[in-house]
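A short worksheet on the structure shown next.
Note that this complex is displayed minus one protein chain, with the remaining chains in position.
Going by the order they are written in, the chains are A, B, C, D and E; count residues from 1 in each one.
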Amino acid sequence: METKVILDTLWVVFAALLVFLMNMGFAALESGMCRSKSTVNIMSKNFIVFAVSTLGFFMLGWGLMYGDGNAFIGTKGLFFVSGADNSPNIGDTYEGVYSAISWAGVPLWVKFFFQLVFCGTAATIVSGAVAERVKYISFIVFSFFLTLLVYPITGHWIWGGGWLSQLGFMDFAGGTAVHSLGGWAALSGIMIIGPRIGKYTKSGKINAIPGHSVALATIGALILWFGWFGFNPGSTMAADPEAIGHILVVTNMAGIMGILFATATAWIKLGKPDISMSINGLLAGLVAITPGCAFVSVPSSLIIGALGGVLVVFASLFYDKMKLDDPVGATAVHLANGVFGTLAVGLFAQKGINGNEVNGLFFGGGLHQFGIQAIGIISVGVFAFILTSFLWLAIKYTIGLRVSIKEELNGLDIGEHGNEAYPEFIARKINYTHLLEDINLVEEERSKQQVKVCY
Amino acid sequence: METKVILDTLWVVFAALLVFLMNMGFAALESGMCRSKSTVNIMSKNFIVFAVSTLGFFMLGWGLMYGDGNAFIGTKGLFFVSGADNSPNIGDTYEGVYSAISWAGVPLWVKFFFQLVFCGTAATIVSGAVAERVKYISFIVFSFFLTLLVYPITGHWIWGGGWLSQLGFMDFAGGTAVHSLGGWAALSGIMIIGPRIGKYTKSGKINAIPGHSVALATIGALILWFGWFGFNPGSTMAADPEAIGHILVVTNMAGIMGILFATATAWIKLGKPDISMSINGLLAGLVAITPGCAFVSVPSSLIIGALGGVLVVFASLFYDKMKLDDPVGATAVHLANGVFGTLAVGLFAQKGINGNEVNGLFFGGGLHQFGIQAIGIISVGVFAFILTSFLWLAIKYTIGLRVSIKEELNGLDIGEHGNEAYPEFIARKINYTHLLEDINLVEEERSKQQVKVCY
Amino acid sequence: METKVILDTLWVVFAALLVFLMNMGFAALESGMCRSKSTVNIMSKNFIVFAVSTLGFFMLGWGLMYGDGNAFIGTKGLFFVSGADNSPNIGDTYEGVYSAISWAGVPLWVKFFFQLVFCGTAATIVSGAVAERVKYISFIVFSFFLTLLVYPITGHWIWGGGWLSQLGFMDFAGGTAVHSLGGWAALSGIMIIGPRIGKYTKSGKINAIPGHSVALATIGALILWFGWFGFNPGSTMAADPEAIGHILVVTNMAGIMGILFATATAWIKLGKPDISMSINGLLAGLVAITPGCAFVSVPSSLIIGALGGVLVVFASLFYDKMKLDDPVGATAVHLANGVFGTLAVGLFAQKGINGNEVNGLFFGGGLHQFGIQAIGIISVGVFAFILTSFLWLAIKYTIGLRVSIKEELNGLDIGEHGNEAYPEFIARKINYTHLLEDINLVEEERSKQQVKVCY
Amino acid sequence: MKQIKAIIRPEKLSDVRSALEELDCYKGITMTEVLGQGNQKGIVRSWRGEKYEIDLIPKVCIELVVRDEDVNRIKDTIIKNAQTGEVGDGKIFVINIDEVIRIRTGEEGLSAL
Amino acid sequence: MKQIKAIIRPEKLSDVRSALEELDCYKGITMTEVLGQGNQKGIVRSWRGEKYEIDLIPKVCIELVVRDEDVNRIKDTIIKNAQTGEVGDGKIFVINIDEVIRIRTGEEGLSAL
Partner (left out) sequence: MKQIKAIIRPEKLSDVRSALEELDCYKGITMTEVLGQGNQKGIVRSWRGEKYEIDLIPKVCIELVVRDEDVNRIKDTIIKNAQTGEVGDGKIFVINIDEVIRIRTGEEGLSAL
């Protein structure tokens, strides 16, 4: 047994560190996809978000999520991961208050770190969506409560022995627990904070705001791809060769189909193979396969990835049409595909794959599992959307959510941080905005002063 | 035995992921070494190439390479890795159609993924060589067939139980199977596609076209260095401590000697320690040691690396003299040093190192092994060069190989992708070309129209 | 036992490679924090430094450090790691001349590689401190002797069975052996080489010289964070699940508290959450926890990290006040926090954590251990400072240490390397220096010629 | 002919340009990114604990060469659309042009505009 | 003295400069990266599914201050080498210069060129 603990620990630590590296991937991707005047701000957000998440998840999040308790929240060993626990003992030999995760035969701190990097990912997803206008301190506060409260509660339902897991909800690596949760938090955020100045005009025009560095964005995407090989196969939390091999390949297949189909969709629909869509396609495929990666076959993963790749293009266009400004496409990637992927489990799951005992609709399992998946998606969605909306609004009416128009025009880097990302390079403003045409100024009419100082 | 499977799987997965990360290394290196107006294109190529390679290698490549068959190609279990296979059983207990790789005691999908990342590397090598002028779709098509057909066939000869492996050809981690193969495909490519506009003038002048970001290029090189520690030591496909340690050190030694000697050579010959040469020196040393890393001693690795470092400088100058425009030096690195390193096995191999049973020329083994190595190099070279030439030509005369002059002048990013890599930064064109002096325009005289629209 | 060797080897190789990747982290961080006109030079230094370190540590460093010998240096198996050794045998079964490290049950080359990446880190630290003015060749020569001689000798004292280890000096992962040693070498370097032109004026003004790319710097910091998870937990050199889990979490806790407290300190004291301080805060926390990561509890690590985060801000301001120009804050991070962290072991160490047998001051152990820590810090500091000062001065009076004023003004990239990092982007000189006000020109009065050609 | 050279705020460029394009006397424009200093204050930034002020503020310089009789309309259009009333709105300079040639055709004078 | 200010295509700069350097009346040049708009159409780009047009096209502005009698030769050389015949070749403007001073020596007038 001792050897097994070591093997599992090596695997889980390795996987956790790959997921940790996704912090760098998101930082590069998100800043590359935004303007140079916000680079310091985005980098700062992505840099501090893991610090804040660690604090939130350590202080209370872990306990709420994995502490023994009721169907809705953990109630034991709540604070500072300090409950009784004799990990790496498992099964009957386990004695402690974190029994929902006692199946994993690794030391407690290893479990904690592995779960922490997942929690951090959910918080990072939000960062990109509200970028270029959210106040730094407000994002910090939001992330703290997200990781302290929101993520752990729905996490408890799904992975912590809560009601959804009892119901048989299947979410192997976090399509709902991590991605769509982060996506809902992002969605409520962009609805409440509003679009960037210059994005939508009163006359209904949608302005493209191109990212300032495709190099940075692509590097970020490649790092995320790399990290996902920890995210999905690592969720075994055990060094199981067959499962690891299977999930590795399934994950990659979905990712590449996401790339190929998003690229092709953009090429056909928009006329050129826009790289921003290829990147979003990769992530869409990876998100879509996340909940089901251990339960579906390789051919199914090709289909799921391909559908994810198509979906992300249309979702992006849809959000834009709804005037929901999401600079990096976080909602199109994580929300739309987190939902789709979770549903896909109910369609494509196959008995026997990695010991899975459920068949999806397409494999003769009927609509049963699909229904459960839908219940999970909706309940997590409603809960998360309401709670995060409340959080965003509470922040808005206390410390404020959005920087001033003047600061937004000059860039958050100078206003919020007193730094410039590239002080030596001469930049031009690509998106010369017709200021008085901008939809943001409608609501500003009340506060004329603000318009006054906006230049 | 079970434990050994787990250990080997952990090691192989870890190594495979390091090699996977080389995708990011190549993306950064290649785009950094080209102009900013091609950055989106290069990033897109390096991003989609692994997707295409996965498809090619999955659909047929794996079967051709590792399927049981004859001395030239695999014929069983050809499509979709769907042949019978009871991995991780090895040796006598193995039952299946991929017996050439049945020595590796890991699950089939792990084998597949490990081999896939090598296949992907070969395809990526080509990307840099034909950069800044090849059509995006044409590169995609070429990569597909390279990984579906060319790489697997020569791979079968070398690693799949084919005639070269029967002959005793030694290529531990792919100096010929991966690097020089990619190099030959690159060479035929740059011969057929021709140099970038502005590179060579009719009067014989060679214009330097500096890369747009040394930062990006160096980061890429450091990631490649990191990835190589998966590439070479991982090729054990088994968690063998002695072998891993030895190969790790030998690989690093060759790499650092490559850096030091290329830097010194450039310093002496060209007057300054040009970083582009230091980077190419690293890669040269790493490629040169790749085929022999398990068979040569640490002192030998120092020599091989040093020779690789010198070779790459002269090879770069030679290709330029031959008017073979290779923006990133892919041929000087992967072809010249892949060939050199494979020959070096015949010179430096030593009995007893990691169970090796052959002595090279310098250790009393005579010319025997050297001869076999030469046969392997030549046969793979001739085959790959002809087949890839045919592929490039077929593409040229169907969908076309090269973008229009106008598009090349404006940059492929806008023409092919409708994106700009750095839309906010003001860039200047470094290499103001004397258009009418350019050798490309000679062949254009036939098609005057094209010249007309070129501005 | 065999399985244990494999497990330990996998872990050590994995950890070593994470530390290796810190080369990329430092390269990105340091170049991002300096001006674009020095980018090629910094990248070149960080690229070649691992090559030089490998050579130095291979030729003699390893032998001096781990060879059996006296309390001050190793004397057996000195050159080329060629002493007798039957690793991975350990304990009584070990026969060889590197007994100080015979406790680690991995093959010799794995030990060597693991120690090498630490040695390389020490050399890299220096690189950032003397950046933007040191001659390339001079830095190469210094690094060679640092890794050949200085690092190994103090390393022998601490880890090689020398007098400090006999005394009971505790430095788990190298707060003194690596970080403060590198810091002392950096400090003597910046004292002898003097500040960059434009940094300090005769009238006492301190000019900020902002880094040219916050994106690059932040990416570098995130990679360093990732690498540190190899640095600290890897120093177990054994796949010990409990220890790995503990050290992982403790390291991360210190890092995040470093971020949070440095950010807050900067926000309060300087008015804005300057990202350069957040980054330095992370590194400060990580350095501070390095020596004690295996000996202190999680709560203690929170405190140590927080103190490190505050310390680094004040240390940065202090160095600037002393007119010690350290472009990237290497001394504030590695020296100040290496010293602080090593002392902190004497305060926070707790019996029982990972088999530790010593209590620090705060846990009832009295001042005993604190005293030993102080002795270690002082002796290593004095020795390293004197020896490296001597080295810098020897270089200064032979091949010269600093580039000419003209070259410094134009940037080292062109002068030293004949390259430009970003030849296509139009850059402006942010820090237009009042040349005749600069303190550097005082000492130049002697050599008027030099002033003449300086424009 | 006259060259009208205006230094304006970058945010105002779009408004100015679309207004100009509606004038029939508008023929073309050339624009440069510049840095300017006048009455407007700069912004303080910091790096590693030290503050520094960039008192040169990014502006856009637009140049239009127009017929003498169109100078006023162009001027007025620029003023109307670039004005915010805050310090830093910029300046317009008018300079005499001796000759204009269109490179494509070699035309000179008014028809080259 | 006159300032000859020409807006040309970036690709043509090398050809123009090497032709100018062969003239004995060539003394020096100052060049700026600019963006221009005239009859030439812009290029459409896209980002995340939305198209946008950059109708300001990168051009190079070269300025040479020359003696009055050399204006024509310079002008002709520029036209000859910058012309492609396609829309967007650019313009040449000639402006009168009152004074020229060489900073290095303080020389004024023609000898300062």
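Following the convention adopted for this analysis, a contact is a pair of C-beta atoms (placed from the backbone, for glycine too) under 8 Å apart; a residue touches a chain by one contact, two chains touch by 3 or more.
This is a predicted model, so every value here is computed, not measured.
In the full complex, the chain left out of view touches B, C, D, E. For the options B:316, B:354 or B:388, the residue in contact with the chain missing from this view is B:316. Across E:24, E:69 or E:99, the single residue that touches the chain missing here is E:99. The chain not shown here is touched by just one of B:65, B:266 or B:435, and that residue is B:266. Residues 33, 206-211, 266, 270-272, 274, 276-277, 280, 313, 316-317, 320, 329, 428, 430-431 of chain B touch the missing chain (whole complex, contact as defined above).
For chain C, the list of residues touching the undisplayed chain reads 409-410, 414, 418-420, 423, 426, 428-429, 432-436, 453, 455.
Mapped onto chain D, contacts with the missing chain fall at residues 2, 6-8, 32-39, 56, 59, 61, 71, 75, 78-79, 82-96.
Assume only the chains that are shown with their structure count from here on.
Touch-path distance (fewest steps) from chain C to chain E is 2.
Taken over every residue number at the interface, the positions common to chain D and chain E amount to under half, indicating a different-residue contact. A rotation of 120° superposes the C-alpha trace of chain A on that of chain B, rounded to the nearest 5. Between chain D and chain E the centroid-to-centroid distance comes to 18 Å (mean Cα coordinates, whole Å). Centre-to-centre separation of chain B and chain E, using mean CA positions: 44 Å.
Residue positions of chain D touching 2 or more other chains: 17, 33, 45-47, 51, 54. Within chain A, the positions touching two or more other chains are listed as 3, 7, 10, 14, 210, 213, 270-272, 274, 276, 418-420, 422-423, 425-426, 428-430.
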